[in-house]
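A single protein chain has been omitted from the complex, and every remaining protein chain is retained in its original position.
Up next, chain A:
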């Protein structure tokens, strides 16, 4: 009889392509599957994300720790994971994110205008001002025609797919089993329509969320149903204030994937090349053999505070943070590599920073000045269709607005009183 003592088993290694000096280790430049232009665009995206969070971080709560109305989670220090992994996805892949993946949205084409509009809850916000800050989301509804084939004798069906980024949810870890479900849907679609470009689901979460039951349920169902989903766990060492030692006792999150029978890898999250390579390979693996889940544990260190309402220096020594910042950071590391390659220098850096700063501030100002969503959005979308009662209320509001136009200033709302008309 022998018990397995986890302390006796060797730890899962961390995959790495580039060291903290920006020098490739074990691999040559030609082996890496990206162009110099790719690397430069990743760098810009990370830099933009960093600036963006700096401005966002500027909106701190007051001295009493009271929340300002703009509460949000910031992602500095984890850009390597989000940008690097998103770069390996195709536009057909579906993303379920938590709330620290600004880089994923950016890499997939979300614009500064879209970010800012969401943060300011203005008329251009996809969420119509209803969702908390950083709860980004967008939909590209696409209709896919499914025709019966000899192998799939189903009726002719028309599927409306909501692709791209699912809107961020505040509830912790609920996206994990949902990602498995979305992956299962992709798998069925691929069976019924082999012409559709192959797609996977990428699901992001932190190591704190992996303590929730949803993580275990989501991974197990994905494994048993062979769903083409890649789970990306950002292990940043802290869940709000709880250090990982209080969060779990095993070998990180990666060891759990093995337990569920899932292909698993641990990667250095500050090494964007390693993250990109890993994600690309994981995507291929997820699509192989009719679909299978993959777990990536990306190690990083969260440099920013948990959210703008939380001063993490209360529970982390300031030196610890500063030390890590100096020692390693995905942006610095990529910059070092670019400089080593002769692709970047101090001048370009200054120009880039100046440009990004200008763009961020411009969008900031524009978003602040933009109109509020049309009035009808105060009523719509609780249900797919406007209910009878609500329609009556809208009619009543319209009557009042028309009867007392001098009492209500509607100039700040998109479309003014016409904004009340149903589309």
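One rule holds for everything that comes next: a contact is a pair of C-beta atoms (placed from the backbone, for glycine too) under 8 Å apart; a residue touches a chain by one contact, two chains touch by 3 or more; residues count from 1.
To be clear about the criterion, contacts and distances are computed from a predicted model.
A single chain of the complex does not appear, and UniProt lists its protein name as "Pyruvate dehydrogenase E1 component subunit beta", one of "EKC/KEOPS complex subunit Tprkb", "Guanine nucleotide exchange factor", "Pyruvate dehydrogenase E1 component subunit beta" or "Signal peptidase complex subunit 1". Checked against the hidden chain, the listed residues A:19, A:92 or A:212 yield one contact partner: A:212.
The chain not shown here is touched by just one of A:172, A:219, A:279 or A:374, and that residue is A:172. Contact with the chain not shown here comes from a single listed residue; of A:132, A:332, A:401 or A:417, that residue is A:132.
Contact between chain A and the unshown chain involves residues 64-71, 121, 127, 129-133, 135, 169-172, 208-209, 211-214, 239-242, 246-248, 314-315, 372-373, 378, 382.
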